[in-house]
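Please see the structure below; I have some questions.
One chain of protein is taken out of this complex; the other chains stay put.
Naming follows writing order (A, B and C), and every chain is counted from residue 1.
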Amino acid sequence: MNQVPFKGVIAYPVTPFDDNENVDIPLFKKQVERLVTAGCHGIAPLGSTGVMPYLSDAEKETITEATMQQVAGRVPTLVGVSNLTTEKTIYHAKFAEKAGATAVMIIPMSYWKLTDEEIVKHYDRVASSISIPIMAYNNPATAGVDMSPTLLKRLLEIPNVTMIKESSGDIQRMHDLRKELGEDAAFFNGSNPLALAAFSAGARGWCTAAPNLIPELNIALYNAVQHNDLDSARDIFYKQLDLLQFIVAKGLPRSIKAGLDLIGVDGGGFKSPLKPMREHEIAELGNILSALESEIYSYQS
Amino acid sequence: MNQVPFKGVIAYPVTPFDDNENVDIPLFKKQVERLVTAGCHGIAPLGSTGVMPYLSDAEKETITEATMQQVAGRVPTLVGVSNLTTEKTIYHAKFAEKAGATAVMIIPMSYWKLTDEEIVKHYDRVASSISIPIMAYNNPATAGVDMSPTLLKRLLEIPNVTMIKESSGDIQRMHDLRKELGEDAAFFNGSNPLALAAFSAGARGWCTAAPNLIPELNIALYNAVQHNDLDSARDIFYKQLDLLQFIVAKGLPRSIKAGLDLIGVDGGGFKSPLKPMREHEIAELGNILSALESEIYSYQS
Amino acid sequence: MNQVPFKGVIAYPVTPFDDNENVDIPLFKKQVERLVTAGCHGIAPLGSTGVMPYLSDAEKETITEATMQQVAGRVPTLVGVSNLTTEKTIYHAKFAEKAGATAVMIIPMSYWKLTDEEIVKHYDRVASSISIPIMAYNNPATAGVDMSPTLLKRLLEIPNVTMIKESSGDIQRMHDLRKELGEDAAFFNGSNPLALAAFSAGARGWCTAAPNLIPELNIALYNAVQHNDLDSARDIFYKQLDLLQFIVAKGLPRSIKAGLDLIGVDGGGFKSPLKPMREHEIAELGNILSALESEIYSYQS
Partner (left out) sequence: MNQVPFKGVIAYPVTPFDDNENVDIPLFKKQVERLVTAGCHGIAPLGSTGVMPYLSDAEKETITEATMQQVAGRVPTLVGVSNLTTEKTIYHAKFAEKAGATAVMIIPMSYWKLTDEEIVKHYDRVASSISIPIMAYNNPATAGVDMSPTLLKRLLEIPNVTMIKESSGDIQRMHDLRKELGEDAAFFNGSNPLALAAFSAGARGWCTAAPNLIPELNIALYNAVQHNDLDSARDIFYKQLDLLQFIVAKGLPRSIKAGLDLIGVDGGGFKSPLKPMREHEIAELGNILSALESEIYSYQS
């Protein structure tokens, strides 16, 4: 088993709904295909972008299976299986493993703030139920709990917890992870506007929904860093920064689907209470994408 | 239909689990009975204290029905029916109404931050699906979204949204609600250490898990305010403040269950990942409760 | 020596400047006289409202002497003597004592965040240089350092540090002070919109610039609390809340001087970079004051 099966740009597809607010699987598969074809280095269904917490168990399972079928081993897959209770997290983790996922991503969702001991036990019980690697995901804004570098280091002592996704938005966290974990630390950046700083700090990959709209620029940034070319990386980063800031500020599902519409791709509808982005925001996004068009062209092989 | 069926102390029972992490209904009914017998003015199952977000649909339904059976109309009931999706919120609201709930409480749970429009539409759709009153609940710390006094005022324009529970912990919010809504505003305090300030500011009631442990002191505070006796209210408040601060700081389900153990009442077990409070914290709670014993005695009729 | 010479409404006069940005002493004396005549229970020159940090040493001394002359012992005086360095704080504290101040107020101004030890030593050295009582003032927003209830309790062990002014804006701080210090705690509220909650919590007095504009309502609130009449206190508080919120939101020197202009009193000019309030804000303040006019009349004896 490859303990750290990811690097580079890990892309998060949206989950499309039909008019009755049911998941539209054929449309979902098209999203996945676009991301693989564009050259993304990994596919991560059932993330925040895929509105995982809003889905029923059955919907999550269908999405997981559809991803495996469509990716068909071309790149590794990272399936979100987080749940408030340990029991259901185990359930979904096992399902993902059986379906063929390369790894699972787990954020310690919490309504009641968990203690460090509760979090460690939660990961430990899930980890011992499966054999594939786990990416521990820190995102205080959505999880309601902030895992310190010290706690994350403790989690990495669990055999198949091998990767960390950091989305606190604070570059110092990545510095601290690298200090705590050493040069070989497998930490991934989950904060889009931090992409340049995170790669500079040594992040191994970038978990992002941006490749739904601008995969060429996202991948070009990674490549520049790989070539130790900071000047190019900076240049490429600033080209895409407006878009990265916009999709974070407006919420990923809304903004990515609006962007897909603008570039002529059907991203499907929403599940209530989530609604499409407002018109003046769509216009703003349109301006950002138009300005990027010539840039993108120059990075296509 | 009484549009504002609550005042005074609205008590939140815990949800007890057995050794297999299944809800223990007989034990739950005993909790409810204790609260009614103690003189609480309302009973609110499936709140945060009752770990509602961790329960399955079936568990929520059983809890709702058990509450109705046990309360048997002696005091009004307020059932938590919040859910991430509009569809499931409607489902649970309808169930509660059919089961006989006096009113339902709804917090706009959110993973993706909702816009004001999405929140209004969410409440509007649920409200039009039922006939009983709704208490709109603001708690940015757990919901991930903060409803401004202006938005709350908008929600009150929906016919059966008639009450507000404010748990942001900021007394200025209650001042603003009273200013916006006038003297007859039906706002309730959900922040325990704010009990005195909130009643001083005109709160109609106090939504609290504290009556599981010290109902006499909670009710005595309300009575003092009703009698326009600020000096007594202040005195009674400071007697219970240590406990109110403790249960909030340590998390309600953990601390209430530990407190029940300490006073010889079986509050049942937990659902993972939640675990019991640590020993040194239990000892601290024991000291607070011991110090209160003589006080409580003096407020018992 | 009376160790706690204050209770009730302690009023903060503005410092008027002439067209050359020099302090206008005759105008300052008129401000002081208005506050004494209105029935305020104490006068506090060289506070935030009096823009103390912007004044030269000579200006501070002139203001101190002018206050003593004008008050002439009718009510106690509380002179602000805070400074970044210990040496200059001692200098101004001695000057105030010699000039006849009843007490001095000291906030631990800081550019570099001070340790608890540095703060204790700072107060200790100043306290041992004078014989009059000291009010320790906590205001993290302006001082850059937040003194915990524990630290404040330590300061009160210094013989002539006998009073605390709390302006953190968090009612829990007052609860904690009362818990730490007991029923006889001499704590004063410095946050205007917290006036009702603070008196409910047991504050002995209210340090405020509001009496420059609405002394009748400020004093009436204190009297209602003294009479243990919470219903009246609440009623009187809500009448003045708009004004209290406005002057805090817009900055005290600007808003008080604009308010004085609106009621026909000359409050003088500003020292750069501070400038008068903008016109639309002055209009807003005018509306608030107009709405209050009839209310104020009913509270005048």
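The rule is short, and it goes like this: a residue touches a chain if its C-beta (ideal position, glycine included) is under 8 Å from a C-beta of that chain, and two chains touch if they have at least 3 such contacts.
As the structure is a prediction and not an experimental result, all values here were calculated from the model.
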Chains in view touching the one left out: A, C
Contact with the hidden chain (one of C:100, C:144 or C:286): C:144
Chain not shown: contacting residue from A:62, A:168, A:200 or A:223: A:200
Per the touch definition above, residue among A:20, A:228 or A:294 touching the missing chain: A:228
Contact residue for the chain not shown (choose from A:99, A:241 or A:282): A:241
Those residues of chain A which, in the complete complex, touch the missing chain: 171-172, 175, 178-179, 193-194, 196-197, 200-202, 225, 228-231, 233-234, 238, 241-242, 245
Touch residues of chain C, complete complex, unshown partner: 21, 48, 51, 53-54, 84-87, 108, 111-115, 117-119, 121-122, 125, 141-142, 144, 251-254, 271-275, 278
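Rule of thumb we're sticking to: only the chains that are shown with their structure count from here on.
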Distance from the mean Cα position of chain B to that of chain A, given in whole angstrom: 36
Centre distance in Å when chain B and chain C are each reduced to the mean of their C-alpha atoms: 39
